[in-house]
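Complex shown without one protein chain; remaining protein chains in place.
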Amino acid sequence: MTSHSPEAGQSGKTSAAGTSRLAAPDAAGSSDAQGNGASAVRLRKRAGRTGRAHRSGRGRTFRWTPYLLIAPAVGILLLALAYPIGWQLVTSFKEFGLAQQFGQPAEFNGLDNYIKIVTTGETWMVVVRSVVFCLVNAFLTVAAGTALATLMNAVPKAVRLILQVALLLAWSMPVVAVMTVWNWLFDWNHGTINWLLVQAGAEGYSRHNWLENPLSFYGVATVIIVWMSVPFVAFSMYAALTQVSGEVLEAAQIDGANAWQRFKGIVVPMVRPVLMIVLLLQIIWDLRVFTQIRMLQDRGSFPSETDLLGTYIYREGVGASHFGMAAAMSVFVLLITMVAAWPYVRSLMKEETI
Amino acid sequence: MKKLTGLAALATAAALALSGCGGSDKPDGSSGKDAGDKELTLWLAGNDTNDDLRKYLKDEFSKQNQGWTLKIETIDWGDLVTKLNTSLPDAKNSPDVVEVGNTQSPTFTNVGAFMDITDMYKELGGDDLLQSFVEVGAVDGKNYTLPYYFGSRYMFYRTDVWQEAGVTVPKTLDEFNNAVITITDKNPRGIKDFSGFFLGGSDWRNGVSWVFANGGDLAKKDGDQWVSTLSDPNTVKGMKQLQELQQKASKAPADAKDQSPWLYINDTDEASEENSQTTNTALAAATIMAPGWAHWSIGDPTIGADGQPARNDGGVIIREWNPAKFGVFVLPGNDGKPAPVFAGGSNIGISAKSQHPEQAKSLMKIIFSEEYQKMLGGAGLGPANSQYVSSLGDDEFAKALVDSALNSKLTPAAPGWAKVEAAGLLDEFFGKVAQGGDVAKLAKEFDDKITPVLNNG
Partner (left out) sequence: MLRIWRRIGRLAASLLALALAVIWVFPVYWMVNSSFLPNTKLSAATPAFLPFGGSLTNFKLVFTHGNFGAALKMSLIITGITVVFTLLFAFLAALAISRYKFKGRRSFVLAVLFIQMLPAEGLFLAQYTMIRDMGLMNTGLLNTVIGVSLIYIAAVVPFTVWMLRGFVAGIPADLEEAAMVDGLSRTKAFFRITFPLLAPGLVASGVYAFLQAWNEFTVALVLLNQENKTLPLWLRSFVQQSSQHEIDWGQVMAASTLVAVPVIIFFLFVQGRMTSGLVAGAVKG
C-alpha cells in the first residue's frame, strides 16, 4: 500500500518536540501503526522510549514470560482454527461434493480446483469487481470518517456530542436489523427513498427498482456499508486529531507557518499512522464483505451480475455443494489479500515493528 | 496476573450462573439423548404444517410408542439446505424424519442421505401416492422419500376489475394473455403502474407454465445424460409469450422473485382507519398466479373487537375472502384444458443415519394414515394419497387446486437440479427475458450454463 521511510522510533520524539520537523516524519507509523487508531498517535510521543524498552532486553527478567503471555491466544487460535483451516487446505485439493459429505471417499484431484478457478472467466470478473468495490468503499469510508472527525474537532461540545451519539447509535445496530431497514428504505414498492425522490419532483422514481441494475445495486451496497463503517473510522480519526497538540500548532503559527503548512507539516504526519491502519483494516474487511451483499441479493438483482468474493464462495459451497471448489476459492482469496497487503506489511517489517 | 485472572473467573462464573438459571427449564444441561429419555426428531420446513397437525403427530406418536416423545423442529426454507448439509450425514445429531422440498429431494436421495423404505411403500399408500413426487424420491426403482403434501398454482383475480375492463374468464391461454394485456391498457381505475397480471420477472416457478403449455420443458434425459432444453422451439415459443406478458401486462421488476404476489391484489390495508379513505389503496394488480395456500392471505382484513385488524396467533392479519371482489380460475392451456403448472410441495423421508429407524417408521405410518392425510387436506394442503383428496373440500379453491394439480409437473429429477436452483440460473434466465432480451440467444446461453450442472451430482 504505502511504503514509509524507515525512520523507526526516533521520529516520534522529534515531532513531539515541536516545530522543528515540518517535513513529514511519516515513519511515525512504527509501533503505533498497527494499533487501534485511537491510541496510535499518542504513541508517537513514546515511540522512542517504548522502542528502547524492548530493545533493552527485558529478557533478563523472565525468558519464558512472553511465551506464557501469548500461550492462551495461540492456544485458542490453534484449538478453534487449526482443524478448519487445515481441512480447508486439504479439501481444496480434493474432489469434494455432497456425496463426499455424505460419506463417500473424497479423492485428491491435485490442482484441478485451482486450475478451474483461474481458468474460469467469472472468477476474474468477481475478483475485479470485489477489488474495485472494496477500494471504493474503503476509501469512501475513510474519507467520510476523516471528514466527520475533522468536523467533530471544529464544532462546539454540544454539537459534537449529538453527532457522536448519532454515530454510536448507527454503529450499534445489528447487521440483520440494518439490512432489514435499508432494504425497506430502498424497496421498489413502498420504499421511503423513492417516495422522497417523487416528492422532490423526480416522478420517474415511483416504483423505481434500485437493485436490478448492477451499478445501482453496488451504489446501494456502498451507501449501506459506508454508513455502517464510518463510525469506527470517525472515532479513531477523531482520537488521532485530538492528539495534535494545540501548543505545537501555536508555536508553528508564531514561527510563521500558514494554515496549509501547519496542516501539511503537523496534522497530516500526526494522523497518518492511524489513517493507514484504519485504511488497511477497511480494505481487509471490505474485500470479504458478505452479509450485506447476500441480504441485498435476497431482495433482488441477478446474483451472477452482483456476486462479490464472499457470496461467490458461498454460492459455490453451500448452494452448489462444491465444497472442494469453495475451499480452493477461499485459499485463493487469502492469497490475493496477502499479495495486496504485502507492500504495507513489508514496510512495517522494515520499521522493525513486527 | 492474579487479579486479572480473578476478574475473568468472576465474569465467567457470572456468565455460567446466568446459563445455570436458564437451565431450569431443562433440568440439567446434560440431559441429552443418551440420558434415557427417548426422543425422535422430526424436521419440518417452514410453517405450512400448522399447530394442530403438529399436535396430532406428537400425541399420536407418544400413544403408539410407549415412553417416546416426538420433538418437532422448524427449519426455515432458506436455511434448510445448509442445515441438511451438516446435520444429515452426522449420525450423532441427525434428525430422524425430515421434510425436504420436492426439488431438493433428488440431490439428497442420490447421495444416499435417506433410508431405503421400499418395503413400506405399499403400506404407506403405494400407487395411490402422488406419482410425480414419488419419482423425485426414488433412485433406481427404490423409494427413499415419499410425497408429504402438494400444492398447485392457479390464478387469483379481481372479479370487479376484470368486469370494469370488460373482459371475461378466459377459455384458452391466448384469451388469458389478451385479457390481462387489455386490463393493463384500460386500467379502469386509473391506478399508477397497474398490472393486468402481476408476475415477477424472475418468477420462473409460475412463469414456466407458459413453457409447459406450449409443449416445452426445462430439461430432458438423453440417454443417461441430462440436457437443458431451453432452446427447444416449444420452450422458446412459450418464453416469447411470457415475455410479451412481462412487458405488456406486468409492472413487476425483472428481478422480482415469487415473493408474496398477493400483496398487490388486496384492496387496502387501511381497515383500521376511522375515516377509511381509499387513498392508501394497495391494489396494484388485477391478476396473480400463486400457490393455493395464498388464498389465506387474500381478502379484506377482518376487524377484531378492538377495532384493529384481527390477527391469528402468529400475528398475521386474518383476511376474509370477499366473493364480490375476488375469484379464482385455473390457467387454461392452448387446448382449453388446464395448462400444466409447476407443482409445489414437499417430500418426506427417514434419514439414513437415523438411530431410531423403528420409531421413525412408526412416525411415517402416522403421517400416511387416513386420519392425518385428511387433516392435511382440511388444512388446505394437498394430501399425498390421492384417495383422500376429497378432504380438501369442494369449494372453489379445492376445485382449482385439484384441477390444476391433475396436470401439474415437477422439475427434472436430474442429480444436479438443486444446484441449478441454488445458483439462481433459472431466475436469471427468466429475469433477462423479462428485461426484453433476445429469447433464443439467452436460451442458448443458459443451456450452456445449465447442462453441465444438471449432471454433476
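A and B are the chain letters, set down in written order, and residue numbers restart from 1 in every chain.
Heads up, the rule we're going with is that a contact is a pair of C-beta atoms (placed from the backbone, for glycine too) under 8 Å apart; a residue touches a chain by one contact, two chains touch by 3 or more.
Computed from a prediction, not measured in an experiment: that's the story for all the values here.
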Kindly state which of the options A:152, A:249 or A:266 is in contact with the chain not pictured. A:152
Missing-chain contact, candidates B:104, B:297 or B:404, resolves to B:297
Residue, one of B:76, B:123, B:244 or B:438, that touches the chain absent here: B:76
In the complete complex, the non-displayed chain touches which residues of chain A? 31-32, 34-43, 45-46, 49-50, 53-55, 57-59, 61, 65-67, 69-70, 72-74, 76-77, 79-81, 83-85, 87-88, 91, 101, 148, 151-152, 154-156, 159-160, 162-178, 180-182, 184-185, 190, 192, 195, 227, 230-231, 235, 238-239, 242-243, 277, 281, 284, 287-288, 290-291, 309-310, 313-314, 317-318, 323, 326-327, 329-330, 333-334, 337-338, 341, 345, 349, 354
Where does chain B touch the missing chain, residue by residue? 1-4, 8, 11-12, 14-16, 18-19, 22-23, 26, 28-33, 46-47, 73-74, 76-79, 82-83, 85-86, 90, 92-93, 259-260, 262-263, 269-273, 279-282, 296-297, 308-309, 311, 313-317
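Methods note: only the chains that are shown with their structure count from here on.
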Chain A and chain B, separation of their C-alpha mean positions in angstrom: 40
Can you tell me which positions in chain A touch chain B when the two form their complex? 97-99, 101-104, 188-189, 206-207, 209, 211-212, 298, 300-304, 315, 318-321
Which chain B residues qualify as touching chain A in the complex? 78, 81-82, 85, 88-89, 107-108, 110-113, 192-193, 202, 251, 253-256, 263, 284, 352, 419, 422-424, 427-428, 431-432, 435, 453, 456-457
